[in-house]
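Only a single protein chain was left out; the remaining protein chains are all shown in position.
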């Protein structure tokens, strides 16, 4: 029985469509659930909804049909052709649950229409709860505004003519007012504003983010602790990320790039205790498509200062790395909501490059926190 | 006050001399203790002897002087020249504590002479205890012998004309009979025989091993768990190790090579739960000297089977990676002995490629065990 | 008009089927002739038959159908699916020209049956000439035999019960007796025996080989001259080749491996003027399939001996790299035959790892020789 709604912002994009097609394929027993963390025995729990319990809907500015998008993902090597073919009918059903991004005179008006779309979905499909997940393109950094600080000021400002909130935050606002939880898989602002924390608390909504940890940063989150545990001094850590696809083009924009590159180095300072030299560079290379290549050079000093070095290159398919984590986050956030949790889910740091809260950044510590989190979940009596 | 003896088997080799020069340099405050794990705050404990508490001696078949060896290590870029110069006088003092490998008609005779050398060292330098550490060349795999199984049979066989034990095990035998602890930093057999476990128990001697985890396997011990935690299926893990120096030449021997290469892949099966395709290949390249280059290719499947890959190369100085771990093991094993521990020190798995006992192989788990071990140490009342 | 026959030994293998499907696809105008050297303007010549002039046949021990094989190559990512579909009918026609490897009481009997198959093909298809190309699996090194030295002895020995020639050489023998040219794309012995040179001369047959230069060795043949031209001293050149597929399994055999690995290092001594340390290692990794990964480490000394290094990794599809060269060799060898050339075609060294004759090994010199060769070709008056 489908009890948990997953409402995707950017529902016709690569990550969303890979997530949906993948969920339908797994549900049909056509593939092993590789990449799905919640399918590991350590995270098995009756409190977590199954893949079969999920039903999908969402907003998108584009009107590309899901089957066309799936076709292009097959051509790009992201989806296996048999998968896309096998789930065609179900995909068409999901397509019917998609809505265009609403327009209105004020941001408050837009937020109400978004919330209404989500609420309709919940009632129409008879769902116990809905998780709203942002997998749309990364936004440029947002300018501070006094209304971000307090909910009272925000409500007032949204009713005026200004664009007070970036889209990701407006979706979070709408999600909370609709009593939903919210996950931000992108580096955008999302729920990270004091006024929105206030709103989430008022509605008892949990939320999680930011920026799915899919590739180079994932590797950093195990290698940097290794150097620390061995008392080896990292001197330089320089990374180059070559990526194509829609997100690549968007991240080539210097503003967006700066934000992303910053969050990719954060794990180093957090796990090493100091910031080594070097930066993380992002370059758009259209030909590479969804398959990202990252190359990192690490120079370090060992005993008596002896200089040594390590290099790695990572050739990963971004959407295929992201999609199972989106499904994991949907299931875990829904379970947290059902268990009565609200506010930031800091125990989900395992999934994010730039996790909310004062949390560990070494992957093994994040894993331990995640395992404990799942074990602690049970429906409130 | 120097209270803890470190008796090095292979005392004139690269690892031993780097360890000794390094300890003297650190003691003189001429360098930061990089690479020394016991100098990290998490492992700080009054129960662990300091670097200044160590005094060195050892056996070697060679008669190369320590200053000549240090000079060649400076030329090879392993030791900084100022370090070797600054500690010349103290190095000469260590030199006076070195002994040739004794000869006798039977292995029992040799063992007694070894034990006598160690005992002399302890009494002459007024030491509370001595840790015997094998850092000599890797031995070929040893043929099984019935006397390996029971101490009674072993004692009897050693008194006969046959070479029942390989050198590493004969040193372990001598160490235990002299009431010392024993550490094997090499892949050789060492104390890993039932008869020797019996002997260690009788003398209350702790021991640790095998095969210092200095480079490629260290990286594997964090990357393999990363793939496991993310439910990514590793299909192939192939490694090539190019190394020169004495150990390189020795490992080029197919017999030795096979043993070493096998132990380098063990971490994969232990942390992934299955053995991926591929092997770990060792090649001797004289020109590279003590600086090893390892290259690994990992192919893996993600969501819906999407194929991805990762490569890394590691350029490390073997002796500079090994030496601080030798000092760590000396200090920790001495502390364990002082605290009344005997038998295999499984909590030191952090240091080894092929650790004794049924222990975790993921580095973070080994780290947690090590931290708990140190916290649990205190002198018996 | 199809005037030139291409008789493939191993006609149902990956390289052969990729060559045939590729030729049919290019002829149909469905793809650009990437990888086909003879399609470059510098090598354009009326003396060289076009792709449309080729007609295919061959021998194979297997009875796998060409469409089944093409299907598996599509699944492996070697052939694009549209290509294999588009040329299905023509592929079936090629299939009808394939013959099983004949059997007879003596090797002479087998050779006569092979020659008869080729001759039938030529007459049935009304071809001016046929090029026999060996693309079957690599053979183990062959034991010397006195009959290899003189044609008289060889004819006599073949009539006896012994297996005097390895299959590749028996095919060369048959090709020459049928007045055909012969190309060996593998490291096998092929025509490289004095008795066979005698036979080729008698029949006016040209021949070329050995071992198609498709990946790592290709890169070596430009990098090694670069070091030489810059007077940089290469100290170590170590390579690791991971490959799957049929040829991978075969090359994992130590005997075959040794021959191949040796020929892969020859380019270094030939272009540098000395043999650096290091070797070329081949490892079979089934999962990798037809996509080979090679990794090479090069250490070198510059001004005043300063040590430096370079690494490269190459991820190439072996069959897709080999197939266009097979087509090039067919066309160029046929043109040479038409122009009255006989004996070893040393100007085709550009295509081979281990070229016949005293020829340049640097790729640019081989290219210059190839361009001059094509310009010198014209039909004898």
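Every chain is named by a letter (A, B and C) in the order it is written, and numbering of its residues begins at 1.
Rule of thumb we're sticking to: a contact is a pair of C-beta atoms (placed from the backbone, for glycine too) under 8 Å apart; a residue touches a chain by one contact, two chains touch by 3 or more.
None of these values were measured; they are calculated from a predicted model.
Novice: Specify the shown partners of the omitted chain in the complete complex.
Specialist: A, C
Novice: Have a look at C:31, C:75, C:159 or C:372 and name the one touching the chain we're not showing.
Specialist: C:31
Novice: Check the options C:10, C:225 or C:276 and report the residue that touches the missing chain.
Specialist: Only one of C:10, C:225 or C:276 touches the chain omitted from view, namely C:225.
Novice: Can you work out which residue in C:116, C:310 or C:339 touches the chain that's missing from view?
Specialist: Touching the chain that is not displayed is residue C:310.
Novice: Kindly note down the residues of chain C that lie in touch with the hidden chain.
Specialist: The missing chain touches chain C at positions 18, 22, 25, 31-37, 39-40, 77-80, 83, 218-219, 221-223, 225-226, 229-233, 301-306, 308-317, 320-321, 323-324, 350, 362-365, 367.
Novice: Touching the missing chain, which residues of chain A?
Specialist: Residues of chain A in touch with the missing chain: 235-236, 238, 240, 242, 277-279, 281, 283, 285-288, 293, 295, 297, 299, 311, 313.
Assume only the chains that are shown with their structure count from here on.
Novice: Among the chains in this structure, which pair is joined by the largest number of C-beta pairs in contact?
Specialist: A-B
Novice: Where the centres are mean C-alpha positions, what is the separation of chain A from chain C, in Å?
Specialist: Taking the mean C-alpha position of each chain, the two centres sit 50 Å apart.
Novice: Could you give the separation in Å between the centres of chain B and chain C, each centre being the mean of its C-alpha atoms?
Specialist: Distance between chain centres, rounded to whole Å: 50 Å.
Novice: Centroid from C-alpha atoms only, then distance chain A to chain B, rounded to Å. What do you get?
Specialist: Each chain's C-alpha centroid was found; their separation is 44 Å.
Novice: Specify, in ascending order, the residues of chain C that touch 2 or more different other chains.
Specialist: Answer for chain C, listing residues that touch two or more other chains: 311.
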